[in-house]
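A protein chain is absent from this complex, but the other protein chains hold their places.
Moving on to subunit A:
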Amino acid sequence: MAETVLRKPMKATHSINDAFASKFAKSMFLTVSAILVLMFIGTRMFTHVDLNLYGYMVGTFVFIAGFFYRFIAWGERPPTKIIIKKGIKLLFRKSTPKTSVNHLGTYEFIWNRGIYRWTQHLLIGWGVILSCLVTFPLVFGWMYFTMEESGYYTIVAMGVDLITVPADGVIAFLSYNALNITAIMVIIGVCMALYRRLKNMQARAEQKFLYDFLPLYLLLFISITGLILTFMNVFLHGAGHYAMSLIHQYSVIVTLIYLPFGKLAHIPFRPLSVFARNYREHYGEQSMKECKVCGDEFVSTEQSQDVVNVLGTNEIDFTMEKDGFNLAELCLPCRRKYRISRFAGFPTHEVKTKEANQNAKG
């Protein structure tokens, strides 16, 4: 009897989460199930699976496991958790589509870092995204081609006959060569990136071989082996095709499995920048925090409080008992002046004057 009294009463919930041992297990199960269901539909009940691409399918499942492992561990960090939670809540803001296109499609912020860097990133980024949009539907049978009538291809998407095109037409040409075109985009972009890494002083100061160069070499290797495959088929009558297709396949799988753990991890994680922008805009419109010293509005009240809480979970507390404020409640210039006052013993932050020349321009 005593045991049952001591035990915490179980709440009678009927949440879907109760069915799974962990968040990871749930995410994995739901994703793999969804892919299998989509495959079932797309391949007309598994009658059109391209077994030549079977290796990619296994690679993708391993990638998904790695991705969830990394993403869930990362999402447990207190500041990340806040951004994800509030970001999802604010996902349907009016500005979301515009911000998303800007941050994830046209990369305006990279344009502002330099046109060269923007060009290389656009080529690599869109080269990779378009390649994925072609490859994965083919792997999972969401898209395939049939030739019912000689000379005409039927493009089948999700089990539905989408369009019938002449085998020597423009659409057919673009379909066969989509991956060749994206390979060329990636090769140009990667070469630009490699050149920058060899020449640019900032890049040279910070780069590491495994972190910065390895992903570029992997992308280059994938693109070149892919193009060689086309070359072999077109000009060598398919000589060496099988060996090369395995080499290409392995290089893709290795890159895919490595993706969530290295520099390329910024591809799946980057949408967080849209969350961050929404978070700042939304709470900024609600109420702004006034600096406790000069009264300037410098950040949203929400964010100021969130940062204080996050630091609290790390046992960092910047409450200045004597002065009656937390350092997160001071605007940046006032916070710097306050530090000078702590060094000098004179209340610099209370002198009502603009900070003098901070840019070394005379």
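Convention: a residue touches a chain if its C-beta (ideal position, glycine included) is under 8 Å from a C-beta of that chain, and two chains touch if they have at least 3 such contacts; residues count from 1.
Everything that follows uses one rule, which is that contacts and distances are computed from a predicted model.
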Hidden chain of the complex, named as in its UniProt record, picked from "4Fe-4S ferredoxin-type domain-containing protein", "sn-glycerol-3-phosphate ABC transporter ATP-binding protein UgpC", "5-oxoprolinase subunit PxpB" or "Sarcosine oxidase subunit alpha": "4Fe-4S ferredoxin-type domain-containing protein"
Thinking of the whole complex, not just what is shown, which of A:S27, A:Q120, A:T135 or A:S304 touches the missing chain? A:S304
Hidden partner chain, residues of subunit A it touches: 74, 77, 79-80, 82-84, 103, 109-110, 112-113, 201-202, 204-206, 263, 266, 269-270, 272-273, 275-277, 279-280, 299, 303-304, 306-307, 310-311, 314, 316, 318, 327-328, 330, 332-337, 339-340, 342-344, 346, 348, 351, 353, 355-360
